[in-house]
Every structure is written in structure tokens, then in C-alpha cells.
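The complex is shown incomplete by one protein chain, all other protein chains being positioned as in the whole.
Here is chain A:
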Amino acid sequence: MSPKTLYDKIWDAHVAHEADDGTCLLYIDRHLVHEVTSPQAFEGLRMTGRTVRAPDKTIAVPDHNVPTTLDRASGIIENEESRIQLDALDKNAKDFGVHYYPVSDVRQGIVHIVGPEQGWTLPGMTVVCGDSHTATHGAFGALAHGIGTSEVEHVLATQTLIQRKGKNMKVEITGKLAPGVTAKDITLSVIGKTGTAGGTGYVIEYCGEAIRDLSMEGRMTVCNMAIEGGARAGLIAPDEKTYAYVMGRPHAPKAAQWEAAMAWWKTLYSDDDAHWDKVVTIAGEDIAPVVTWGTSPEDVLPITANVPAADSFTGGKVDAAKRSLEYMGLTAGMALSDIKIDTVFIGSCTNGRIEDLRAAAAILKGKKIKDGMRAMVVPGSGLVRAQAEEEGLADIFIEAGFEWRMAGCSMCLAMNPDQLAPGERCAATSNRNFEGRQGRGGRTHLMSPAMAAAAAVTGHLTDVRDMM
């Protein structure tokens, strides 16, 4: 047999039909659904008299619109459109009989955090969701990617997707990370190197010692942002850490089925002489704590650097950088660490897991946030929130001056009331710094949870290594 990559193996195990021209029907093992990209898809089913083919493989969670304030249990959602969208998901989940975690359920949270937490996401699966950050689930060695609403409808009706196979890209992070450097710094540094279109048409497999050393939480952070590098999916081969994370989760296989699953999972790695269409290698030792300065996730620099000049770039990037600097209100040459921050947001599907909250709390313990700073922590799920409370992390955040919120997407994309005002500058642990992403005119700097916590204390972008 010819050598295969991990992506090749998962792909081959899921082709339900291949046409003469290479167009395939890829079978989907898990379909995650949230309230924003699904209403039109369910409506499409109703209009054509179609049903959900595999409701037992379909999991619905509201996350984008839900308020994260503590009083949300009162059930009042002030924005009528948000309420209609949440009501639609509630009705669709019940009418079509899919698994469902409503806002009132402690297991509710961001769909990409709930899936792994509940054991829905397993190695070797195909996982899709009407959300680009579905790439997150690749951390388990699952082929996971975002789809549009028409494709959501297609998967609901047929449990398959019409696909052509992508190309294989290997991103290897060798060696060890230095202290203060995290999974977020890895994934941002990769995008900084390859650009936001560098992965277009590829599925990325992340490998190397620094990736192996990451926890499952860290691996999810890395894969989550594969899409920001243009790749629909990012993968990490499963190993003992993966099995340990999955074992015992509510929907993970048990007993004999666990043994059978393990036997297959252990075959899920890229063969030594597999073919790669593109290879990127970065030395772990060379990665520094990074922040973004512009309005594209590729605008990444070490915290010790200065704001770049637009004319230091080439091609279309010159105008883009000019536009970014103007939007961000920055002057070329100023030290990144001199940039003052108004708001800190810790959360999102990128960095809303327990380890992220631990990393931020470790910096904040015994400290206060800067006077006038607005700071919030939004746990990625109700269970992350409960665990953080049990571990005493919530008290550290609250004593430092952070708001301690309920689970949801929150200020990552500002569809709920958590938004930036025009000109407001935010240190965010989320994944996109696009113009207006966190609110019209809002200015976003992406970074790790520890770096965001450090900025909350000092009031400006800060090298977390100075506080360790």
C-alpha cells in the first residue's frame, strides 16, 4: 500500500461515493449546529419535506447570540432578532429530534468546546459545523471543518458533503517552547509566517515535539486557528494524551467498543514516507509571545517588536497595512508594548477552556487590573465555568477586577451585547482582529490568555515574561 498522511487515511475511510471526475460524497460522523447558520437550513428541509437523516449524529448548541450576563437565567433577551434566532434553534432541535443543550443546561457553551467535552468528537471522525472554527476538533485527529448554510442543509438531509480532496501540508514545530510561550503563540506565529492564504486548498497536520508536548486544550487552540491561515482543517495525530482526554466522556465508546476504537485510532498517523504538498518548519525555541498589530491575523509580531511601517511590505499588503494602521490608530515605529488597552477579553473557542483560565489566573493572582480597565472572562462552557469556580480561579478573576460571565461566544464576534465601542482597544484571546469584528470601530489585538491577563494589570500590551 502506498504511504498515506493522516488526512488521507481519514478521507479514505469516509468516501461514500466517488464520481468519475473525482467529486466525492464524504460521510459525516458528527454534525454540530448553532443558532446563526442553521435556521435557513432547517427551513429548507421543511420547504422540501425532507428530514434529518441522522439526528443521533447531530448536536445543537446555542452560543453566538446568547447573553453572558449572570441574569440571563431570567430568560430575557433584549434583542428581538437574537431571541427569534434562539427560539428557532430550540424549535428546530425539538422538531427534528437532534441532541440539544439549551441555554438553561449547565453543559451549554461554545459548540467547539462542548463537542470535545461531551465526547462527541473522537479521533478519525469527520466533523462539520456551520462555523469556520470547526477546525478546533482536528486536535483529536478528526477531519473537521466549517461549512456554509447550504452545506448544513445538505448534511442534515444526506449526512454527506460534496467534496474534492484537498492537498496535504505539514507544519512542524520542533523542539521546546520557551517559558511564557503558549499554543496561541504557536498558531499565531504560523499564520504570521504563512499568511492568511498560505493554507488555502490544504489540510494542515501539525506535528513535532512542541505540538506533542501540548495538552489537548493547547492542541485545540492550535487547530482552531488553522482557518485563519486559510486551511479549512488542521489535524494533530492522536496519542496517549488524546485517549486519556476522551476516555470516560459521556459519548465516548465504552468497554469492548473502546478497545475496538483504540485499535483503529492507533493506526491514525501519517506514514513516514507520506507525500506532503507543502512543508513549513518552525523551531519552537524561536517562537516568542506574540500580539497582532493590524486587522488581519497574519499581522503578527513578537511583543518586543515595534509597529511596522506600511512601506516595509510589498504588493497589495502596502495599502492593506496603511489601512490597518489607520484603523488601529497606530504609528509606525512605536513599541508594541507602549500600546494602551481599554478592555481585556478572555474567552472564545480559541482560548475559553480550563487551561486558558488557569494560565490567565496564574498571572492575575494577588493583582488588580489597571484603574478604569474593563475586563471580562467568558468561560467556554458551563462545565468550564463550574470547574474554574471549584479550582478557585473565579475568585482570582473577581478579586482582580474581572467580570465573571456565563458561557458563550461573547465579544469574540459581538453578536450578543458584549461589544467594543468605536475606538475602544481590546486585548483579546479570540481569533479574529478584522475591522469591526468586536464592534464597529473596535480595535482588537490578539494574544494568549497569559498575555491578555498581563495587559489587564499594566494597562498596555505587556511581555508576560516580565511578570513571571
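FYI, a residue touches a chain if its C-beta (ideal position, glycine included) is under 8 Å from a C-beta of that chain, and two chains touch if they have at least 3 such contacts; residues count from 1.
Here, contacts and distances are computed from a predicted model.
**Q** Between "3-isopropylmalate dehydratase small subunit", "Cytochrome b", "Cyd operon protein YbgT" or "ABC transporter permease", choose the name on the UniProt record of the chain that's been left out.
**A** This omitted chain is identified in its UniProt record as "3-isopropylmalate dehydratase small subunit".
**Q** Quick one: say which of A:P253, A:P302 or A:G459 touches the chain that got left out.
**A** Result: among the candidates, A:P253 touches the missing chain.
**Q** Which residue, A:A414, A:A428 or A:A454, contacts the hidden chain when the whole complex is considered?
**A** A:A414
**Q** Among A:P67, A:G109 or A:G130, which one is in touch with the chain left out?
**A** Of the candidates A:P67, A:G109 or A:G130, A:G130 is in touch with the missing chain.
**Q** Tell me which stretches of chain A touch the chain missing from the display.
**A** With respect to the unshown chain, the touching residues of chain A are 13, 16-17, 19, 21, 23, 25, 27, 29, 36-37, 39-40, 43, 48, 50, 57, 64-65, 79, 81-82, 84-85, 88, 122, 124-125, 130-132, 145-151, 153-154, 157-160, 162, 164, 196-197, 200-201, 227, 230, 232, 253, 257-258, 260-261, 264, 296, 315-317, 319-320, 323, 413-415, 422, 432, 434-437, 440.
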